Structures are given as C-alpha cells and as structure tokens.
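A short write-up of the structure that comes next.
Entry: chain A
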Amino acid sequence: AKKPPSTTGPVEEVIYKFAVFAPITGNYAEYGKGFEVATQMAVDEINGSGGINGAKIELQVFDTKGDPRESADIARRVAEDKSVLAVIGDFTSSNCMANAPILGEAGIVQLSPTASHTDYAGMNEYMFSIMGRQDGEAPFFSSYLLQKYKGAKDVAVIHINNDWGKSAFDNFSRQAKIDGLNVVAAENFVEGERDFNSLLTKVRAQNPDTVALIMHANDVALVANQIAQMGWDVDITALGPGTSMQIIELAGKNVEGLLLSTPFFITEENEQAWATEFKKRANFQPTVHPACAYDTVYLLKAAIENISGEVTRDGIRENLQNLKGFVGLTGPIEFNPAGDITRSYLVMEIVDGAFVQRTDFDYAKK
Partner candidate 1 sequence: MDNYYIMQIINGLAQGSIYALMAIGYSVVVGVVGLVTFTHGEVIMLGAYAAYYTFTFIGENIVLGMLASFLAAWLVGVVVYKICYEKFFDSPRHIPLICTIGLSMLLKNLAQIIFGPNMKAMPQPINLKFYNISGVRINTIQILIFATVLVLSLGLYILNNKTRWGIQLRAVSQDRKAAALMGINVNRTTLIGNSIGCSLGGVAGMLLSIYYQSLVPTMGGILGLKAFSSSVLGGLTEAPASALGGVLIGLTENLGISVLSNSYRDVFAFVFLVLVLTIRPQGFSRKVVGRP
Partner candidate 2 sequence: MLKVIDLSVQYGYINALNSISFNVNKGEIITLIGGNGAGKTTTLMAISNVVQKYSGNVYFKEMNITDFQSHEIVHLGISHVPEGRKIFPALTVKENLIAGTFGNKRIRKNELNNKLEEVYTLFPRLRERINQGGGTLSGGEQQMLAIARGLMMDPDLIMLDEPSLGLAPIIIEEIFELILRIKKSGKTVLLIEQNAAMALQIADRGYVLERGKVLIEGTGTELIKDERVRKAYLGI
Partner candidate 3 sequence: MGEVILEAKEICKYFGGLKAVEQVNMQVEKNDIFGIIGPNGAGKTTFFNVCSGMYSPTSGDILYKGESIINKRPEEIAKKGIARTFQNIQLFRNMTVLNNVKIGFHIRTNASIFDAIFRNKKYKLDEELVTQEGLEILKKVGLYEYKDTLAGNLAYGIQRRVEIARALALNPELILLDEPAAGMNPSETQGLMKFIQDLNKEGYTIMVIEHDMKFIMSMSNKVLVLNFGQKISEGTPEYVKQDEKVITAYFGRGFDKEAEAKC
C-alpha cells in the first residue's frame, strides 16, 4: 500500500507540496509566525527522518495578512497550482470560510489548525479543522470551569469583537443560561484595544464575583494588569488564550490564580523539548495555536501514508476523513463527518507563575 507516487523521476526527487496560509504580516503576525515556524519544524523532522515513504515535504508559505480577500486570492492561485496537494491554514475562521468555496471547487483540502467557527468545517467536504469547535469549548468553560469548578454566581463577560470572540461568546451565553449562571455584564471591544479602564469600571459597577475573559493572550494580560491597577480584587477566568506563556510574561503576579480552559497542555518530556525547540526558532513561547499547526503536518503525513496508489488531492481528503487512531502533540485527533473534531478540555490554573493542571476535579466524565 505504500507506493511512491507515479512521477517519472527517480524516487529521491519526489516532493509533496503543501501550501501554508498564515497571517505573516498585520495584526495577527505573531500567530502567522507561529504557524510558519511550527509547520516548518514538523517538516524538518519528517524530512530528516526519511520523509514520507522517502518523499520529502515542501511547504509554500503565503501571507494572507489576516485579510479574507488576500486569502481568497491566494486560494485561487493555489487551486490552480496542481503541484500543491493540500492547504494548511488559514488562521481565522473568516479567512477559512472565504476560501472554502474556492478550494472546495478545486477539490483541495484546507486543513485549518485553528478555525473554530461552528459552520466552517461543514461548508464542504474538503474543509477540516482540528481546533475543536466553539460549541465544544465554550459550554465546557461555562459548565465545568465556571459553574462546577469555580462555583461562580455573578459573572461578567468581556469578549473580543471578532468572528471567533463573537461566536465563542454566543456559545458561552447559550450554555450559561442553561447552567443558570448569572451574567451581570457582557462587554466587548475591538482588536487592538489597549485601554480597558472604562470598560472595567463599567463592569465593576455590576459587582460580579468572577470575570470571564474571551480573548487572546495579550488582551487577557492587559485586562488583568488593568484590573490590578484599579485595585479591584476579583477572580479572573479566561477562554481562548490556552496555556500561553505570554499571559504570565506580560502580567506576572496579576494573573496569579487565573483559571482557564485549554485543549492542550505541554507536560511530558518530548513535548517540553518541542516547546524549547519552538522557542529557539520563533523567539517566543508556543501556545496552543502553533501546536495545532504542528499537528496538521503530521496529520497530512498520516493521510498520505494511508493512500494506496497515486497521491492526489482527493486521496488526501478521503484518507484524512477516515484517519483513525492518530495521536498528535495536542492529543488524539479523529475527524467527524463534518470535518472537525471534538476535543476534551482541561482546567488550568496559574500558580506561582506556572500553569498547573487542576486534577482535583472530575471534569472528564460528564
């Protein structure tokens, strides 16, 4: 079943080419950089240890600037370039969704490490995501982290006003209502905001016992800092940043005791090594996003290895969809018929400037 592809050249010259769509420049540049570094790491490892059945992988990185139009234009280009077998990316759900019709028509897989919009993967059969959907994590955050673990009563929610933040917030609110959480304030802000003082003053006036932040790591840190600066003593929880070291680096003791949910946490030896290697290459600590990006390369590798015969775009799609028993850096991954996965989540707490997994709670079993 493991035949090299039917190219005429000698075996050594066989190359599998994947396109990486990432916001290399613009406001999301740090995530784009993470994508670029993590995927290249995976490729270097694979190529270093003999490639896929002897064939090497090559990545072609495209800068989408976080702009759906750029992304769509590139998608059009890649769709025509028959040498590209699959697309890894894009970062935001909006971009992925803008690409979906184009890539779907061209019959090429778009495997996004991070898109979590509930509609995305179902848009057509070529769309995949491994982040786990918002309707997975947000309810977990509400039911388990806030209600059961934390025992929160009056919650104030602050979310970032972008496609991800909004859908996470919607999913969260729905569950919070069911769970009977009392959402006393719901505020949002636009990407790039730095001054949260008046927003926080407003939230504080509602006297919540817990603040739930649905936003990226940077923003969590900024908010936590400004909460501390206000002299406000309130419990903070976060959905979205994952176990990003950024939070601790930026906010230090102001985030002591912060609770957050994450699909992934670096614990074991080899994963530590991965994190060290990543830090070396990227110059910053990895989060869940590059970890997922890293996994996508191995997913594609596994799918190709399962192909019997010529490696085609369609072959990759089929084998990705049917892939069983894959365990990546971020845990086991198996696609449901829509093309995304159901993840299980962990509750983490920041204790003495480090993430500690809360095992004193039986959240895994519903």
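Here, contacts are C-beta pairs under 8 Å (C-beta built on N, C-alpha and C of every residue); 3 or more make two chains touch, one makes a residue touch a chain; residues count from 1.
Basis for inclusion: all candidates are chains of the complex that A comes from, given by their letters.
What you see is a predicted model; the values in this text were computed from it and never measured.
Note on chain A: across the options 1, 2 or 3, its touching candidate in this complex is 1.
Contact residues of chain A toward candidate 1 in the complex are 25-27, 29-30, 32-33, 161, 187-190, 192-199, 201-202, 205, 218, 221-222, 225, 229-231, 246, 249-252, 282-284.
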